[in-house]
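Only a single protein chain was left out; the remaining protein chains are all shown in position.
Letters A and B mark the chains in the order given here, with residues in each chain numbered from 1 onward.
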Amino acid sequence: MSTASSVLLQFLELITALIAAPLLTGWVNQCRAWLGNRSAPPLTQFYRQLAKLFEKEVVLAGNASSLFRAAPYIIFACMVLASTIVPTLSTDLPFGPAADAIALVGIFALARVFTALAGMDIGTAFGTLGARREMLIGFLAEPALLMVFFTTSLISQSTSLSTIVETLGQREFAIYPSLAFAGVAFTMVSLAENARIPVDNPTTHLELTMIHEAMILEYSGRHLALIEWAAALKLYAYSCLGLALFFPWGIPEGTGIFNLLVALPSLAFKLAIGGFLLAAIETVSAKLRIFRAPEFLGTAFILSVLAMLVHLLLEAPK
Amino acid sequence: MEFLLVLGIPLAGGIALAIFGHRTRAAEINSAFSLLTLVAAISLTLRIVEHGPQLLFDEQIFVDPLNVFLVALTAFVGFTTSLFSRPYMRIEHDHGRLSANRLRLYHSMFQLFTFTMLLALTTNNMGILWVAMEAATLTTVLLVSLYRTAASLEAAWKYFILCGVGIAQALFGTILLYFAAEKVLGHDVALLWTHLDAVKEQLEPTVLSLAFVFLLVGYGTKVGLVPLHNWLPDAHAEGPTPVSAVLSGLLLNVALYAVVRCKVLADGALHSNLAGLLMMGFGLLSVVVASFFLSRQRDIKRLFGYSSIEHMGIVTFAFGMGGPVASFAGLLHMTVHSLTKSAIFFAVGHAAQKCGSQMIEQIRGLIKQSPTIGWGLMLGTLAILGMPPFGVFASEFLILTTAMKQQPWATPILLISLGVAFAAIFGKVQPMVFGEPTAKRLPHKPAMLPVFLHLGLVLMLGLWIPPYLAEWYRQAAKLIG
Partner (left out) sequence: MSDNLHLAIPLYAQVINLLAAILLLLSFAMLAQRRILSLINLFMAQGMVLFASTAVVAAATDQHHLYWSALITLVLKVFLLPWILHRLIRRLNVKWDVETLINIPTTMMIGLVLVIFSFNLALPISELAGTITRSTLGIAMAAVMLAFLMMITRSKAVPQVIGFLAMENGLFFAATSATYGMPMVVELGIALDVLVGMVILGVFFFQIREQFDSLDIRHMEKLKDD
């Protein structure tokens, strides 16, 4: 398993994630601008922003604790770890056996807890408000996410992401209604988790309904850069996860250089399509009132449970 | 030939009366159609008695002693009800409660309702049975809402929704039945009862038990079994009285007949007494609940509606026990209950018209104003309460003694409930008949012939069951098992 080439591949995957994540966010923003008939910012806009933020000085509130200062690094580390677990370029990863789908949910949860804690650390009204809302969303989204994973795990008889992707990628053509349900549920959860419309709006500040932006208002300089980068990585990780679970074709098992030549373009292609679809969803839907968000996530949960039930009834081997 | 007439006459009547049911002579035409149906039914009965069970029309129709007896009863009560409804509806018309167009609807629906019941009774196809039951629901919904008052609309809505839901369960049961039978019988004949009956031992027990539960709940809703009985008192109270009479006297019987047909199949397939136990449970629950609700009623038609629930419970219990004696008693009780209850509703209808209200407190002293109505109501009440020498006494006695032998635990429950029912009904009817009069004259002569005809028959059945009738019951009871 852990040959030198697969370690190399793992490293490559990490690098890809770090580079591609801001690109993906930039691409989504570009698509949104096009769809909204605005002139789009360049694809590299996000890199420039990061570079600018890294240069700037960090301004800390007087009562900021060490937790406030440590949080950006922890969050960033969580997201980097998450994006290395998700199989993007190959299913033969050294990190694969280390963490399965359920651990992945745990990693996301850890990042969420630190974001919320940091949001409350300074003691501003907005930070606390955002943290509370974030925990509400998380509390509702996690069960749905877990149910989606359970459904895919039931199909492939394993909770290891690599095995799931291998099984799903190699199957013959067959209609899986359960996967369709799970896919829709996963999309809904991803929208909520990544602070996209219709649950949150990633582009506005200082709006009473904001969630994610409210928590990070107090950050500046390299801290803010890390958090923004982590957010981009989260979007990337979720997108790759969705692609790996529901469109696993094109992720090779081996580690050869030829496989990589297939994997990289197919990943880029799928991400481009996915990003465009995300932008399209955000353009056509309106932001929900915050109290409707539980209903939105409740629907996602119901769908994911239905997916599992449908799998058990219709597809389980008799 | 007779058979075609039995179904054809009411259908033709329904269509004909839809066209000219608003004329002055419509009530007589209605009675004439019912009389013709009765004649056809009697000749069909004679033929069955003579030649035994018959399969007709590509096996779609099946007439055996069990259903031909109900056909005859249905046609008979249908005819007497049409006799009663002639003056009754005329009085309602004169009181301004019904327009000529409503009368047309009433007459047409009355015939169509008879048609659907006869179809439900004679069909050999479990699917058609369902269709006919649903059609019977639809026609009676229109009949119950005939007055178009707020209360009658509410009753009809409740009736439609509850029975609609119930009958949907029955359809699911039918589908499950088909599902089980299709493997044994193939596509074409899988719903024909005679074929099902022949292979009932081979039907899959798990599916059949589930199917029976759905069928019992579904058709049981129409029988008025507790806890699905809510529609029944409302529909009885708010519809015109002839409709209450046929609902109680006939529709409940037909629904129960459907349950019994299903029970025969379930018994064969299950090799256990599950079906019987379920029916006994539902029956007993209905008897208990209905008899305790009786004392709380203020509306006379609701009172007797609850009494119908109670009696249907008794019959269901009897069929649930099974065995030749209990089934015999059940069939007898079905007959005498139909006759007595419709007679009571005839009397109650005229009494309510005389006093201008259905409320028990406002109906007083019938015997002084109108001795025939007073006596009719009193005798009918005594009969339904199981006083000897009326037929209800005979059948209830048979059921109780069988229960003592087969299900001793149930006897005290039945006895107490019957006692409670007796006290409640008698206590309410007695002042209505003997108290200080409040009644006024009616614009038309009331039709009391059907009342005394029915009560006479019930009395006869209590004293002496004609031998051919007894033989016929015995055959039918053997079919039920």
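To be clear about the criterion, a residue touches a chain if its C-beta (ideal position, glycine included) is under 8 Å from a C-beta of that chain, and two chains touch if they have at least 3 such contacts.
In this text the structure is predicted, and so the values were computed from the model without any measurement.
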**Fill in**
Missing-chain contact, candidates A:L136, A:A180, A:L217 or A:A272, resolves to A:A180
**Complete:** Per the whole complex, from B:I175, B:V325 or B:M387 the residue touching the absent chain is B:I175
**Complete:** Given B:F3, B:W130, B:Y257 or B:F345, the correct residue touching the omitted chain is B:W130
**Request:** Could you list which residues of chain A touch the chain missing from the display?
**Result:** 155, 157, 167, 170-172, 174-175, 177-178, 180-181, 294-295, 298-299, 302-303, 305-306, 309-310, 312-318
**On chain B, residues whose C-beta touches the chain left out of the figure** = 60, 125, 127-128, 130-131, 134-135, 138, 141-142, 145, 148-151, 153-158, 160-161, 164-165, 168, 171-172, 175-176, 178-179, 182-183, 187-188, 190-191, 204, 206-207, 210, 233-234, 237-238, 293, 296-298, 302
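Note that only the chains that are shown with their structure count from here on.
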**Asked** Could you state the distance in Å from the CA-based centre of chain A to that of chain B?
**Response** 66
